[in-house]
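Okay, handing you the structure first.
Complex shown without one protein chain; remaining protein chains in place.
Let's look at subunit A:
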Amino acid sequence: MSTDVTAKTPAPAPPGRSGPARGGSLLRLVLNGLRRNMRQYGMLIALGLIVALFAVWTDGDLLLPRNVSNLVLQNSYILILAIGMMLVIIAGHIDLSVGSLTAFVGATAAVLTVQHGMSWPLATVICLLAGAVAGAVQGYLIAYFGIPSFIVTLAGMLLFRGLTEILLEGQTLGPFPDGLQKIGNGFLPEVGPDTNYHNLTLLLGLVLIAFAVYQEIRDRRRQQEFSLDVLPRNFFLLKLAAIAAAILVVTLLLASYKGAPIVLIVLGVLVVGYGYVMRNTIFGRHIYAIGGNLPAAKLSGVKDRKVTFCVFLNMGVLAALAGLVVAARLNAASPKAGLNYELEAIASSFIGGASMSGGVGTVLGAIIGGLVLGVLNNGMNLLSVGTDWQQVIKGLALLAAVGFDVWNKRKSGS
């Protein structure tokens, strides 16, 4: 049960998970919370089960520190894309171009650093800007020009793939400067006295625990201030202990190998940041509003075009980031990089609770969905299942997740 925890811990628990009308019993509090987040808890439980199953089947290999570390590195770029894709899908759109865009950005990075010897920090900035421009152009065509996102990004998918091949002249280009490689493969540096663990990772874990506990307590106090229902003291302490234990387990697993991968830190920041934006900011609300009911959002004064534009701009930047991570990890830019990544990111979003018609989904859900696919991948690799069967099983997993959701909705009324 460790991988699900990596997803859960960085984000402060969603507010409002325990607040039905006053006078509710504990059971009702818990049940209400469960009912409202049925999809997410369901997927979390499914993820736990998948992890447990593969842990047994692989005789525990899945949870070896080395493998957990690998799992993070292997899936980081899909998870980064899934965060952006979740926003796009919530806004009621789709982005098919991100796979090609990651390849294009990787190629740009290779041309700049390998062929022209540019310093890697400058190249990184230029690459992120390139992603932003690509996202902005697509966003402009979708939001202000009114071409459906499916069409614009389908064109983008072909266009960026083609540009990648033109840039690389069909060749694979590498290796990258050390600094850039670190983004994909690096770990936090080793410091301090020689313990059996990675010191900086331990410290980071402790800080994270402190932060999570602080957030929880602050949240509880705010709820009490507004005289809303909160969990009774004992249960609250139990919950805090569970959160702390979960972070600790992951920290120890990572710290007993090479420490926390740098990309995990990046990912953690993204999850917390985007989770916060989607849940707590006006911008986030407006994304949900235009995806849920566009005409109503317009008549409520939401600047729908600007919001749509920003969502695609953001997707471009995240795709660029993912492109850098992929290129750095493989230590080469290849014309075939990022193939089908858009589909994996889209699948992650839908497994994680997004809806085809928009307006529904959470950043955490996208991460859970991405991890379900990631653990399936990794576990089946360990069991040496061929890629042919891996595809079949991942396809079935997507169907099962969305099928469960549809069934669950139908059962609960309408």
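Here, a contact is a pair of C-beta atoms (placed from the backbone, for glycine too) under 8 Å apart; a residue touches a chain by one contact, two chains touch by 3 or more; residues count from 1.
As a convention for this text, contacts and distances are computed from a predicted model.
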Leaving aside the chains on screen, match the unshown one to its UniProt name from "Glycine/D-amino acid oxidase", "Xylose ABC transporter ATP-binding protein", "Ubiquinol-cytochrome c reductase iron-sulfur subunit" or "Acyl-CoA dehydrogenase".
"Xylose ABC transporter ATP-binding protein"
Identified contact with the non-displayed chain, of A:Q115, A:Q171, A:T281 or A:N340:
A:T281
Tell me, which residues in subunit A touch the chain that this view leaves out?
15-16, 19-21, 32, 36, 222-223, 225-226, 228, 279-283, 285, 288-289, 292-293, 295-303, 355, 359-360, 411-413
